[in-house]
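One protein chain is absent from this view; the other protein chains keep their places.
Labels A, B and C are assigned to the chains in the order they are written; within every chain, residues are numbered from 1.
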Amino acid sequence: MPLATVYLTIMPNQMIATIFDGLTRGMLYVLLALGLNIILGLMGVINFAHGAFFALGAYITFTLSQRLGLFPAIIAAALCMAVLGMIMESTFIRRLYSRPPEHVLMFTFGAFLIIVQIIRKIWGDTPQPLSPTGFLAGSINLGFSQYPTFRLLVVALTVLVLIIVYLILVRTNLGLTIRAGTRDSEMVSILGINMPLTFTIVFGLGSLLGGLAGGLEAPLYNIDPNMGATYIIIAFLVVIVGGIGSFWGAVVGGLIIGLLQELTVQLIPGGSSAEDIVPFAFMLLILLVRPRGLFGAEGLFD
Amino acid sequence: MSVIFRTEGLSKYFDSLKAVDGVDFAVEEGTIHAIIGPNGAGKTTFFNMLTGNFAPTAGKIIFRDEDITGLPPHIITRKGIGRSFQISNIFGGLSVYENVRVAVQATYGDAPGILVRPKWLDEVDEKAQEIIERVGLTQFSRVQAATLSHGDEKRLEIGLVIAANPTLLLFDEPTAGMSLDESHQTMDMLQDLAKRHTIVLIEHDMDLVMSLSKQITVLQNGRKIAEGSPAEIRGNALVQQAYLGTAI
Amino acid sequence: MFLEARELNTYYGKSHVLQDVSVDVDRGEVVALIGRNGSGRSTTLKTIAGVTPPKRGSVTLDGRDITGMKPYTIARQGVAYVPEERRIFPNLTVLENLKLATLAGRKGRWDYKKVFAFFPRLDERKTNAGKSLSGGEQQMLTIARALIQNPDIILLDEPLEGLAPVVAQAIQKAIMEMKAEGMTMLLVEQNARVALAVSDRAHVLSDGRIVASGTSAQLRDDQELVQRYLSV
Partner (left out) sequence: MATSALSAHRRSSWNGLVPLAAWAIVLVLLPWFMQHVLKSNVALATNMLIFGIAALGFNLLYGHTGELSFGHAAFIGLAGYFAAYQILNHGWTWWPALGLAFAATMLFAFILARVIVPRSTGIYFSMLMLAVGQVLLFIGERWNAVTGGDDGLQGIPRPTYILPGSPLNMNNELHFYVLVAVIAWLATLFMWRVVHSPFGAVCHAIRENKQRAEFLGYNVTRYKINAFVLSATLPAIAGVLLGYYDGAVNPGEMNWTESGDIVMMTLLGGAPTFWGPILGAGLFKFMQQYVSNYTQFWEGYIGIVFVGFVLFAPQGIWGLAEAWWRNMRAGRASKTAGAPEASAENAS
């Protein structure tokens, strides 16, 4: 990438800042896609409602931040989404596991529409600005430039959450159950483990990640009721690029797509008009080389 | 009598497991040939290679002097090999009539006939009707296939197989899960089919195997351990051992 | 009787696979189900384990009715099921495979130490992924997985299938040792000689029905029965 080299030599600070911006954006994708991917991997459910949870997480953060302050509001909103996800799974989605897979897909699409309309009804159509307050409003000198504190928080918090999720998957009994259940959930059940409960918990965990992504997105960009529709598509792309059911797939896929978008916007003249296309182009490239995605296991797709 | 179908050293390995291992097998035209063997002997894997579901790891499949190894299922079907499945494999949402008609239609190639009703469609209708009669489902022809009884489902399955007018019929446990009555009816039907087709069948019902088949091939752990007439197989010590096991 | 399965009727779709099958197993007893392929032996185990619930009939365990319960509830009641296809988790290590089986939380004599003493081979391979195990090792793992659940009864489906003779011998020995430990088992095995050698009693199945029952010694000597239902 000669253009990037030019930038790196002429404006190293600019380049590093762009990379940081790309990472911040990518972190949101990672959170969102990881939530989607855990659910897809374990239960085979493509969850359109995830995009609505993302938007709802952003709006709840927006409202709560006026009373609780931004950071507690983000956490509280994410927890709300976890509860909502668990309720949705245990009351409705559970009934559809025995049906053709497209029925769950359609159900979550309907749920998506309903939640988006509820958001419109409560908060209206106008995009809401939400600025970081208190110490989060400032910036920190990173040596190459001043960098907004909140963006650093996004990176730090996401990394922390990823470590926690990773530890849950690798170290805990729940994680063991999830990893086993992704391959053969009936056998896990034969070993005496309550799989319906596990499904509900995992749906909650996935929704929590979606809500958290929404809460973190809110102060970075404007929020509007349709934000979920755009982001859910990118999350799908991340999942396809990274590989269904893969933790590292979501992480690497999300970061690459975030970085690519930011680099396109900032480094290529007129690149902002290609911003939305870049992830798709990248997906096509990956699918040509690795049809199951970067970390995809064989046989999980069909 | 001439050999119509044979395999040479047919093998299928899954990682370290030798599911089918170097099987030589030959079927004479116009006979019923049974494949038997204990669980895990590799019978169904063997069938899956014959019909193109699995590509063999090694070996050849020869049908009427033509090497058909590795061809996809729909091509093998068109060459004249039909197969019925262990678990009923029909079009549940379609009527019995529609099931058989789409099977007969397959022998008329891929002509779509979307805008003009092709002339041969009348012929398809007549043949479908004839086959439904042959398998004894005439009174159910407008019934949704999924609502048939188990025995009738199996008849329909056989109807789908013979619709293509195949030279060679492969049957995978045609009497599995049937009542005694239904089994006997199926036996009669197989005997009737044998007048026009060559039949290879996998079956666990020994009465049926012994009374119907001319030749029996016994597989164990993927290998052929015996072959011969029913009487020869009955008297074969290796076969007895395969079925009863040995103290180990 | 400890386990009582009464007049089980199970269907696969429309196929009537079990027709009034009744099986009893007493504490400390090993009972074998024998018969040809497709006679309904494996389905009997699956039905008791709750994997294919019966349409009619009942299963009681120590007097408690467990009919129609979910597989995980039945497992927690003390029934361990070792499926024919083994179904170990290829992406988990041996240790993780075993740990998963302890999560239901039944306590008892079987812990990692005892299981590894029982199958030293698994101890050597405990950090290896399930997919890297040989067929025999996988079979050991499925049995170990059942033991560490500390069940009251183990349902063993075709434990010797597809194993080389030496390996099969080792598994058979393990089953004998489990029996000596007082483990209650319901066993399905293709190899009738082994099944009848290992078990106290046996039921013979044919076409989804029980056609003969008796002590294993009796059945072993009944040549006509063997010829009729087991042999070619």
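Criterion: a residue touches a chain if its C-beta (ideal position, glycine included) is under 8 Å from a C-beta of that chain, and two chains touch if they have at least 3 such contacts.
In this text the structure is predicted, and so the values were computed from the model without any measurement.
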Among shown chains, those touching the left-out chain: A, B
Given A:Arg99, A:Arg171 or A:Arg290, the one touching the chain that is not displayed: A:Arg99
Option touching the unshown chain, where B:Ala26, B:Ile62, B:Val102 or B:Met210 are the choices: B:Val102
Full-complex contact with the absent chain, from B:Thr31, B:Thr44 or B:Ser141: B:Ser141
Missing-partner contacts on subunit A, residue numbers: 44, 46, 92, 95-96, 99, 101-103, 105-107, 109-114, 116-118, 120-121, 229, 233, 236-237, 240, 273-274, 276-277, 280, 283, 287, 291, 301-302
Positions on subunit B contacted by the hidden chain, ascending: 51, 72-75, 77-78, 82-83, 89-95, 97-98, 101-103, 105-108, 110-115, 117-118, 121, 124-126, 129, 132-133, 138-145, 147, 160, 163-164
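In this section, only the chains that are shown with their structure count from here on.
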Pair with more cross-chain C-beta pairs in contact, given B-C and A-C: B-C
Innermost chain, where centres are averages of C-alpha coordinates: C
Whole-Å separation of chain centres (CA-atom averages), subunit B against subunit C: 32
Inter-centroid spacing, subunit C versus subunit A (mean Cα positions, whole Å): 44
Of subunit A, residues touching subunit C in the complex: 173, 176-177, 179-180, 182-184, 186-196
Subunit C-touching residues of subunit B, taken from the complex the two chains share: 16-17, 36, 38-40, 87-88, 148-150, 153, 173, 176-180, 204-206, 218, 221, 233-234, 236, 239-240, 243-248
Of subunit C, residues touching subunit B in the complex: 12-17, 36-39, 134-135, 158, 160-162, 165, 168-169, 172, 189-195, 197, 207-208, 226, 230-232
